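The complex appears here minus one protein chain, its other protein chains still in place.
As written, the chain order gives the labels A and B, with residue 1 at the start of each chain.
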Amino acid sequence: MNLTTDILIIGSGITGCAVARELSRYNASVVVLDRGSDLAEGPTKANSGIVHAGYDAVPGTKKALYNVRGAAMYESLANELGVPYRRCGALVLAFDEADVKTLEELKERGGTNGVSGLEILDREAVLKLEPNLNPEVVSALSVPTSAIVSPYEMAFALADDAALNGVQFRFDTEVLSVSKDEDGCFTLRTNGDTWRCRVLVNCAGASGAEIHNMLSGQKLTMVHRRGQYYLLDRAAVQPFSRTVFQCPSVMGKGVLVSPTVHGNLLLGPTAEDIDDPLDTATTASGLADILAKAGRTWAGLSTRTNITNFSGVRAHLTTDDFVVGSCEGCPGCFEAIGIESPGLSSAPAIGLDLAGMIADHLGLARKEKTVPCPVPPVPFHDMTPEQREQAIEQDPSYGNIVCRCEVVTEAEIRRAIRRPVGARSVDGVKRRTRAGMGRCQGGFCCPRVAAIISEETGIPLKEVTKNGGESFLLSDTIESYLKGEHDHE
Amino acid sequence: MNERQVDILVIGAGPAGLAAAISAKESGIDSLLVVEREKDAGGILRQCIHNGFGLHRFKEELTGPEYARRDIDRAADLGIDIECSTTVLTVSPDRTVTCVSSSKGLQIIHAKAVVLAMGCRERPRGALCTPGTRCAGIYSAGTAQRFVNLEGFMPGKRVVILGSGDIGLIMARRMTLQGAKVLACVEIMPYSSGLNRNIVQCLQDYDIPLYLSHTVTDIRGKERLEGVTVAAVDEKRNPVPGTEIDFDCDTLLLSCGLIPENELSLGAGVEISPATSGAVVSETFETSVPGIFACGNVLHVHDLVDHVSNESFKAGAAAAAYVRNGQHAVPMISVKDGEGVRGTVPQLIRSDTDQPVDLMFRPAAVYRNSAAVVECGGKELLHKKAMIYTPGEMALVTLKPEMLKDLPADSLTVRMERMDG
Partner (left out) sequence: MMEQTITCINCPVGCRMTVTLSDQGEFVSVTGNTCPRGAKYAQQECTLPERMITAVIPVSGCETPLSVKTASPVPKKMIFAIMDELAGIRLSAPVAIGQVVLPDVLNTGVDIIATRSLP
């Protein structure tokens, strides 16, 4: 089919969703395409979940500019959208003289970038703040404004808001080629429909440089840099209450130890350059590398309570900075590419800026009325007994606990499927509700979640997937096997 | 808010909870409630459709559902109230239990005694830190068992099983009988912790190879599982490079250990033993919190349901005695794991006990021609020889009350002793 829209965004990661949400405030048709089967299936769902303060980015770069601006927007945005966010603060550790010098450079950089509250602490003060640190620490940079957020929940919330305000999301759609037509519009060929649009927005993550190079004379080179993680179980008290970094290197911010906004503990990431941007496997050597490095921060390192490992692939440009703005030599194409760290932190500010540029370019008027995104209900897990009682009275399916590890109810799982950009797979439900993210990793709730997905969407149970495509949970009914309909050889 | 009082609240209507409720009721407690999160009672037995249950207790070999049915029928005959589809959210140290259900909403139940019988969960892949992709088709053996035996769906066609404990072995047979191809059972230890009977009847009968001292080192598959790599391991259980074997499979079942599900117990302030991951209890199965008892797999992982029932009858009777008479504090004799022994239950014995006390434990390794020895301050109290003690089978020794009189110290040790050189 041949379809048209005013604005077409490639990519529904945190950046694409942020741009979509801002654009939904204008009078224009907006479509977001993603090759995945759900929102944010690239690095947005597989990163450290940190809203960086902005001391690490080199002053004068786009990274520095957008990091600080984006970080400043996060708290109110998270509150508005009901996304978990916590300003837990951070420390950057120094173990020797060279590190101490680095801390001083970072402090100065931070100052230039506009970061407040940075302070270098001595060993005693550091160990008082975080007694479980390696006692060999010499000093640390204290970063009180560093925060943690749920990155994929932020993307989902932005997308729902955008969808309520007219943005269309299309999944399982891979862009194969883009070209500029004589009339100044763009034609996109995909594995499905062919699209024409007046403005193209490249938020294509790992394929960002590839798409850019199809349209611009200036060629960009992208490196796919994988980061693997350990995720430890929630605990009443984690060994650290702040995000703890070691000194950064040319490959990035290094291995950190951090609480997550849901109370887990994260160890990682690695930084390995790989060929296939979709290769999100974890490796024995990568995981070993994390333990070796994290051990430097956490003297009592133990992965006894590890519940999963995962990895994401950063879109790193060899120019080492974001490319944000109008595509060089291709008016009408706007881009936000090379969005590696501090991409999550920067996304709200990038979204705002790009949307403004696009509105100017097309002469768009702001809508008179915006549909406000409904405040999401408090998760049952966090409700008081009175709130729980009331919730069940209004909707009895709140009384049916599906995920016992994270205390997620049937009502919330149905809501996750019914949301504007709702879940259609087990992982989609998982990321929207936390069902399956606990100690047993879905061992208990997966059959129940799959049954609810089947009921709500009409997808037969044997076609329900883990995360779209061919990731079927099940093979077939016992009946078809007994009848000999399956030749497994 | 819906609040009420009961004498005894039992959490879980699996074999442990049912047995505890039955014996509490038979001891004369009428104000008794069992809460169960599934829509039917029976616990894990509902999905254990294979036979082998009840040989000791009923002198018959029953399937899981048949064994459960005996207790469910008995509970019904006794008029025991079981509320299904009800999930407990919290248990407090003062025995206030909060639970929810669609039909009754939020309930706050004040109990004079609580029996914890929540069973256990399975160790997931994440706890093994197995590298590779996170594709569809990887299940714990119990989850796969639920899909097949309760939902009527097969998880896949070509299966590799990691872990040769009984659940993995049972699923090897189940998947094969129901029409899938099981390529291998892989076990990291040099021995299987499963019953010999299951090795013969689940693997050998179907020519399924058992790879001892091997583990899965890589998992491949973009969306659905496509294959795994299996490698031999050394004495430190590290993979040996160069020994890799690739299996072309779409399903990986994990049978890598059971973990007692004590989240609620922690909230109640119950002391948990790191050796069992279950509560520290006295011989009356009372935990460190007065009036809170624990039995079954939530206390320590069992091999035979008959032993679960036996232990849980005692716990229920003890809870009933507690409600009637209270339980005054007495000095405790502590029971420690000595050489070669792991996870002895109970960990405490009331110094005024006048009943025999069963000590249950697992040997840390395979011991042939050895004895289990219980000693106190250098004095040997009990010496039980057997042809074999194996980690796959919980061992039991019984202390007679007279053995506990005039002890030289307030702590006993259970240890293994090899008999021949």
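FYI, a contact is a pair of C-beta atoms (placed from the backbone, for glycine too) under 8 Å apart; a residue touches a chain by one contact, two chains touch by 3 or more.
Since we're looking at a predicted model, the values are computed, not measured.
Chemist: Which residue among B:31, B:178, B:243 or B:327 touches the omitted chain?
Modeler: B:178
Chemist: Among B:128, B:199, B:228 or B:341, choose the residue that contacts the chain missing from this document, as touch is defined above.
Modeler: Of all options in B:128, B:199, B:228 or B:341, contact with the hidden chain holds for B:199.
Chemist: Pick out the residues on subunit B that sit against the missing chain.
Modeler: 46, 49-51, 61, 63, 65-66, 69, 148-152, 177-178, 195-197, 199-201, 205, 368, 387-388, 390, 392-393
Chemist: To test your reading of the contact rule: which positions on subunit A touch the chain that is missing from view?
Modeler: Residues in contact with the chain left out: 477-479, 482-484.
We adopt the following convention: only the chains that are shown with their structure count from here on.
Chemist: Over in the complex, which subunit B residues touch subunit A? Could you list them?
Modeler: Its residues touching subunit A are 1-2, 37, 85, 87, 89, 98, 100-106, 108, 121-122, 124-127, 129, 131-136, 139-140, 142-143, 146-148, 150-158, 178-181, 217-220, 222-224, 239, 250-251, 263.
Chemist: In their shared complex, at which residues does subunit A touch subunit B?
Modeler: Touch residues, subunit A against subunit B: 230-231, 278, 280-284, 286-287, 303, 306-310, 385-386, 388-389, 392-393, 396-401, 404-405, 407, 439-444, 446-447, 451, 461-462, 465-479, 481-482, 484, 486, 488-489.
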